[in-house]
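Incomplete set of chains, arranged as in the complex.
Read from first to last, the chains carry the letters A, B, C and D; within each, the first residue is number 1.
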Amino acid sequence: MKHSAPASPKSSGTSPGGSPSGLRGVARAVSRLWLVPVALVLWEIGTRAADTPYFPSPTTIAVKMREMWLNGPASRLWLSDLALENFPPSLARLFAGWALAGVAGIVLGVMLGRSVLLARFVDPLVHFGRAIPPPMLLPLLIPLMSIGTQMQLTTIVFGVIWPVLLNTVDGARYVDRQHMETARVFGLSWGQRLWRVILPSSTPKIFAGLRLSLSLALILMVISELVGSTNGIGFQLRAAERAFDPPALWGAIVVLGLLGYVLNLAFFAIERRVLSWHRAAKQTT
Amino acid sequence: NSGKAATSAAANGLEKTDLTIGMLPLPEVAPVQIAIKRGFFKAEGLNVKFTIIDGGGSALPSLLSGGFDVLHSNYVSAFTAASQKVADLKVVAEATVATPGSFVLVTAPNSNVTKVEDLKGKTIGVNTKRNVAMLTTSVTLKVHGLDLDRDKIEFAEIPFPNMWQALKTGQVAAAFLPEPFVSAAAADGGVKVTDLMAGPTDSFPIAGYFVTADFASKNPKTVAAFQRALLKAQSVAASDRKAVAEVLPLYTKINAQTAEIMQLPGYPITTNAVRLQRVSDLMSEYGYLQKPFNVNSLLLAGQK
Amino acid sequence: MTRQAVLGNRVLCGALGVAGLLLVMEAAGRAELVDPTVLPLTSTILTRVAELAVDEEFLVNVGATMTAWGLGLLLTVAVTVPLGLLLGSLPRLETAVRPLIEFLRPIPSVALIPLAILIFPDRLDLKIAVIFYASCWPVLINTMYGLQDVDPVAKETLRSFGFGPLAVLWRVSLPSTAPFIATGVRLAGGIALILAISAELLAGGSDGIGAYVIKAGSSPDGLEFIIAATMWAGILGVVTNSLFIGAERRLFRWHTARAGVTG
Amino acid sequence: MLEISNLTHTYGSGPSAHNALGGIDLNVSEGELVCIVGPSGCGKSTLLRSIAGLLRPTGGQVVLNGAPVAQTPDDLAVVFQDYSRSLFPWMSVADNISLPLRRKGEGRKQRARSAMEALEQVGLAGAADKYPWELSGGMQQRVSIARALAYRPALMLMDEPFGSVDAQTREDLEDLTLRVRGHHNMTILLITHDIDESVYVGDRVVVLSKAPARIVGDLRVDLPGPRDQINTREHPDFVRLRAEVGRLVRGMRTSPASAS
């Protein structure tokens, strides 16, 4: 690493010397994104050379996507009715499921991480649940809840909670002994230990889990829309598959990828803020 | 025995003797099992193995990539794929046509849906959208004067093994069920609303065996040998219910008891272009195909 | 047995936890909170689970699934850990590759399976490829996050003795990240199992738990077997996980001891 | 206030077991400042961790204000030997200090004031908003002292608290400790390697033997009046005591017991 000095949390994020000039912003964007056009060109060349209907070229996919989702009026950001009908419900499911799983995963994770006894009783159940493929839950879910939102959310939560849970358990369990001892010695209350010591010290791991589960949530969103759904990106993906329409199928895949990229970018921004102490503290020059 | 098969294969001049067939674990493909069990394939010099698949549509890539040589698929999927030019397919043989009572619209006991007209504003369970289940259900609804959009009838995808659960818990008001699920539902109080294979869908062709056009043109003798053996088995199955019941446990979880009472599908011994065209025509009528599709392009030279 | 002995026994505690849940579920079924014709009684399912344990056909299927699982996971670890170390220690490369990674990560393998079949006609290859695609992410992300967690003083120590970046990576970053990577691998283990079965479910095949489930789905009585097979997926998850845990406990004694975690 | 009787501790078990404490008996009365010296690795930190309830000793017991210590007792502060790992890297220096004060029921403002005051006392007024990893070793150590002092505990355990600061700062901190102790009637146990320091700040100096640690000397320090860096250190009693402690510590290193 060639950074001249560890940035303090206050000055982190922006480059030294205040706001980046336009030119530097461009340079940064280029350094971040140069591989994208390269990959696109390679993809185009590859698919054209292969010339199989299941692997349409990116341009074909783009045309199809435009036709499906981007032929609306400018006032709606060009989104078509089809897009407006399918994207928002999917996103709502995605966020609701992810948030629920995140909260539940962190809460349960801290409990299991800190209570050796509880962990002993519950551990097998956790790992049992973790290994069950979400699509195979159907026989258990149908009798217990109604098809639609309830079942979709359950599927998403069930599928994405594990990375958060496991990473939180790990983070909470392996808090530096000296930190826990300090907390004990100074008689920090249960809540203080949780909020001031255990959680901050586990945040790096929790964030790793949250980041993993964010992408998983997209995947589970698709899976949850495969059964009993009438709209959504996953529903469209399934429909394209059924209609043997590879460009539409790939279109849905690309949307998922783009969505994942944007979500991760946002997540990354938050993480940079929350974990600034961590980066700075662990930086070597 | 294998030595004999090899010599006869050489004598027949087969281009390929080892075949893999991808098929659903349904009563429809009983003839394949009969042919394997009774050595019909062997006699033709063929060594046939089968792989269980989950759906003709999702297994199609396997046919294209050479994972399977022959694919058992419902016509709706296959015709869609062919008309979309995703795959260049040929029908080797018809697998099944519907018989009365083998595909039924069912409701739970005590349901307030007793006739098709009651389905207004309701949700109907099908195993897969855009397949034979949804097509024949739509046709039946239309026959009864219902319109999907106007009467707000929806379809929900639910796998067959879970359909009864969904019916009993009221997730769907009615469900498309094939045999042996129909018999099982009836045994638990399920109510038949209507037979789906009547009128325009009477003796409706359900599924067939497909190869890629490329395979067909490269292996004409193998394909012919396969057809001969299969047709022999088809006629056994069509005439001898015991023979079917015998092989079902070999590749399905249908137990002997159910096998005896369930309604079997029809096993045609010819490939009938007119019959198949009916499927294609209904598909274009109901918007499953963007433009009319002539099934002749799927037939092998000898079938036209 | 004394209370101490019970509470101190990991296996026993776990078994008690499972038994407790099963009892509650059975009671709910018996009290008809859930219609037993809709969801079979827990005891019925358990009978099926036991039947499957001695069902040779099923065991062959389990073997097939686990083979794919093992090979897939092996490939994942062998490729992803070095890759994660590389990306974690070369920030420039990481920045360049990140858009691609973040684009690829959320693409559901269920959508990719039909496409993957075209490239991998062989079922085992397909399963391994799909497992790799889905389970590499936890390993990759955890490796990269773990690298950020390495104590800078430890790294500087080795640097000061004149070791190059590679040596620092190998001798400090890797061992101190190892517990974090292990968590990633453990996560990946679960995902790999899910994907092995999902691939069998979607692409079919002549063997594997997923193929068994498709077959069971051919009949209305199959539901119990499907649920029982699902239970087996869970049991396999518990078993493989405890293997991982056991290995971790051996390998990372230093990690546990430093955190002051007992047991 | 503190009664330790026949305290023993063994780390691990089997052939690799290590017997760290070999039966310690020690009484400390309220307001006393007891210094503990002994060879490196003898078991001083182990003793301190037992008193703090951070370690369950394998034998004997610690009684604090009449009650046996099982959990970490109330109203206790510890300055850890490994100070850098005992500060929370995710909090600013001021937050590190004021966090424990919540328990004392101090309000937000009051806490900030106490933290600032403690930081000034250790000469770090300017570092309040920094993070621990932005500080030098000695500064981190002073932050952890400030945290303990601001807490004003009834019992304070200090494990080589002044090891990483320069001579002048060290003297200031010694005097600060004495002053705070006087004001708030704290009981203090202080582990140190500096024999002069032990005599200068201690009311008593307890000398431990090599592992397994036993008490080989318990000297009362009766130096006149308020202590003072220049005069006290020149006092003949100081010189005598220091020599005596030195002899005891040194003696331990060559005693037959050390062969184990």
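Definition applied: a residue touches a chain if its C-beta (ideal position, glycine included) is under 8 Å from a C-beta of that chain, and two chains touch if they have at least 3 such contacts.
Just so it is clear, the structure is predicted and the values come from calculations on it, not from any experiment.
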Provide a label formula giving the number of copies of each chain type in the whole complex. A x1, B x1, C x1, D x2
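Everything that follows uses one rule, which is that only the chains that are shown with their structure count from here on.
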One chain's C-alpha mean falls closest to the whole-protein C-alpha mean, and that chain is C
Given the contact rule stated at the top, which pair of chains has the most C-beta pairs in contact? A-C
Can you tell me which chain lies farthest from chain B, using the average of the Cα atoms as each chain's centre? D
How many angstrom lie between the centres of chain A and chain C, each centre taken as the mean Cα position? 18
Could you give the separation in Å between the centres of chain A and chain B, each centre being the mean of its C-alpha atoms? 40
Would you pick out the residues of chain D that each touch at least 2 other chains? none
Shared-contact residues (touching 2 or more other chains) in chain C: 35, 38-39, 114-115, 118, 201, 223, 226
Could you tell me which shape the graph of touching chains takes: line, ring, star, complete or other? other
Looking at the whole structure, which two-chain pairs count as touching? A-B, A-C, A-D, B-C
Under the touch definition given earlier, write down the residues of chain A that touch chain C in their complex. 1, 31-36, 39, 52, 54-55, 116-117, 120-125, 127-137, 139-140, 142-144, 162-163, 166-167, 170, 173-177, 180-181, 204-205, 207-208, 211-212, 214-215, 218-219, 222-223, 226, 234, 237, 241, 249, 252-253, 256-261, 263-265, 278-279, 281-284
Chain B partner contacts - residues on chain A that touch it in the complex: 53-54, 138-139, 142-143, 146-147, 226-230, 238-239, 241-246
Within their complex, chain C touches chain B through residues 35, 37-39, 113-115, 117-123, 201-206, 211, 214-223, 225-226
